[in-house]
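Removed from the display is one protein chain of the complex; every other protein chain stays in position.
Order as written gives the chain letters A and B; numbering starts at 1 within each chain.
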Amino acid sequence: MSLKHLLSAADLDRATAIEILDTAEEMAGVNSRDIKKLPTLRGKTVVNLFFEDSTRTRISFELAEKRLSADVINFAAKGSSVSKGESLKDTAQTLEAMGTDAVVIRHSASGAAQVLAHSGWINGAIINAGDGTHEHPTQALLDAFTMRRRIHGAASHGKGLDGIKVVIVGDILHSRVARSNLLLLNTLGAEVHMVAPPTLFPAFPQNWNATLHYDFDDALIKVQPDAVMMLRVQGERMNASYFPSEREYSRIWGLNADRLPLLRDDALIMHPGPMNRGLEISSVAADHKNSTVLEQVANGVSVRMAVMYHLLSGERTHTDV
Amino acid sequence: MSSRTVLTSGDIDRAITRIAHEIVESNHGTKDLILLGIPTRGVLLAERIAKVIQRHYPEFDAANSVGRLDITMYRDDLGQNPTRAVTETTIPAAGIDKKVVVLIDDVLYSGRTIRAALDALNDLGRPSVVRLGVLVDRGHRELPIRADFVGKNLPTARDERINVQLTENDGETSVVIES
Partner (left out) sequence: MSKILIQGATLPNGTVADIAIEGDKITAVGTGLSTDGASVIDAKGLVALPGLVDLHTHLREPGFEQSETILTGSQSAAAGGFTAVHAMANTLPVQDTAGVVEQVQRIGFEAGYVDVVPVGAVTVGLDGKQLAELGAMANSKARVRVFSDDGKCVHDPVLMRRALEYVKSFGGVIAQHAQEPRLTEGAQMNEGKVSAELGLTGWPSVAEESIIARDVLLAEHVGSRVHICHLSTAGSVEIVRWAKARGINVTAEVTPHHLLLTDELARSYDAVYKVNPPLRTQEDVIALRAALVDGTIDIIATDHAPHPAEAKDCEWQAAAFGMLGLEIAASVAQDVLIDSGASNWQRLAEVLSHNPARIGSLDEQGQEIAAGSIANITLIDPSVKREISTSHSKSSNNPYRGLTLPGAVVHTIYRGYPTLANGVLAEAGRN
């Protein structure tokens, strides 16, 4: 399948997702040699359009773009014309007038990437780097890549995550990482479980292909997951009464030292970052040998290189996806 | 469409044997010799050539002297075709710095694949020498590139297709021209 944009993890069918992961393997190879450079996107211009602050994701994309020899523009909303009231439409049309091949957009409004892609304001490829509480598809890809590499090692090529059991824990209701992972893990054949207090699940999750649990211990014991993915919980949610206090949240839904023994010896401990050490994840868990937090970051660059390659290197026909 | 076989299985075996000897001869031995096949069939040919070299020159460690060089990322025609799949690049553990690298491919035509391979090699290290071995040279070069070791020169018309089949990949071994 040829991709015009990457707006949602649902844009990827199984074959394309595996192809991107395989390409990311090769990109990881490039990222470990002396000359970390490929000429593939030479002459292409990519804009990182970040309406929300996010240094780590932006740097990850920037590295990926530069290693493929693309020209990179970084547009941060703070202090720009947007903070003075310029609309998404005008920002987009200004960029198009200057000539861009791709826009990587992070925005606080769910659906912003889709609106940008289908508006007709921009001709290039749109990559969703996180839109509100909706999706963050490259995060799901790098999470899947990390799991695949750790679990299948050198034999990863061509494989999905069939039969792999993943437990995602945290503020599911507000998590774009959870939504994208839910979609991609299902596409790759994994079994998805989610754990959260009832207030942090959507009220109507019937369209979600996952098993929902309120009890973290019970879920760990029954499911025996291959990977546990902890999501960042914002303490401010306490003020909207999603949970009574950080202490209670951490005790019941945090991956603390008491809970660690319930994990299998080889179970991966994952976190998209940034971590609230002591809230959703204890330092013991974060620094554990099975923790993949740092390699998730490294893998992010390889995966984003693979995504850029797939979206930008082939011929582009201007038909809508 | 008509097709004629120009190389039989036996012809190909003999060509591979000759190329193997020519490579060793031009290198005055097997020291620092690395064969890098260009996927897909270049890799199979490189493996066959390496086996022949090892048979006649047992000091040659075939297993650690053969690799594959995927050149997809370095192609000059990416924007004119749908996105191509990227395959693995595997370089022998000793690397290519100061080595004698022989690129192996099945057909030499415009020369652009080899140009891309040279760019890829450039980002991987600095060989002391780079040579090129191909099973078939069909002419019509678009760049100033030539092969050092050639299995067979086959002048062709541009509208003819050369079909190289190798048992490991295609079930039989032959070279067929289709027109």
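Note that in this section a residue touches a chain if its C-beta (ideal position, glycine included) is under 8 Å from a C-beta of that chain, and two chains touch if they have at least 3 such contacts.
From a predicted model like this one, the values you see are computed outputs, not experimental measurements.
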item	value
Shown chains touched by the chain that is not drawn here	A
Of A:73, A:109, A:284 or A:297, the residue in touch with the unshown chain	A:109
Sole contact to the chain not displayed, among A:44, A:58, A:106 or A:176	A:176
Which residue of A:44, A:106, A:134 or A:271 touches the chain not shown here	A:134
Hidden partner chain, touching residue among A:87, A:224 or A:245	A:87
Residues belonging to chain A that touch the chain removed from view	87-89, 107-112, 114-115, 118-119, 131-135, 176, 179, 202-208
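The rule is simple: only the chains that are shown with their structure count from here on.
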item	value
Whole-Å separation of chain centres (CA-atom averages), chain A against chain B	40
Partner chain A, residues of chain B touching it in the complex	70, 73-74, 78-89, 119, 123-125
Sites on chain A touched by chain B in the complex	2-3, 19, 22-23, 25-26, 29, 33-35, 37-40, 157, 309-310, 313-316
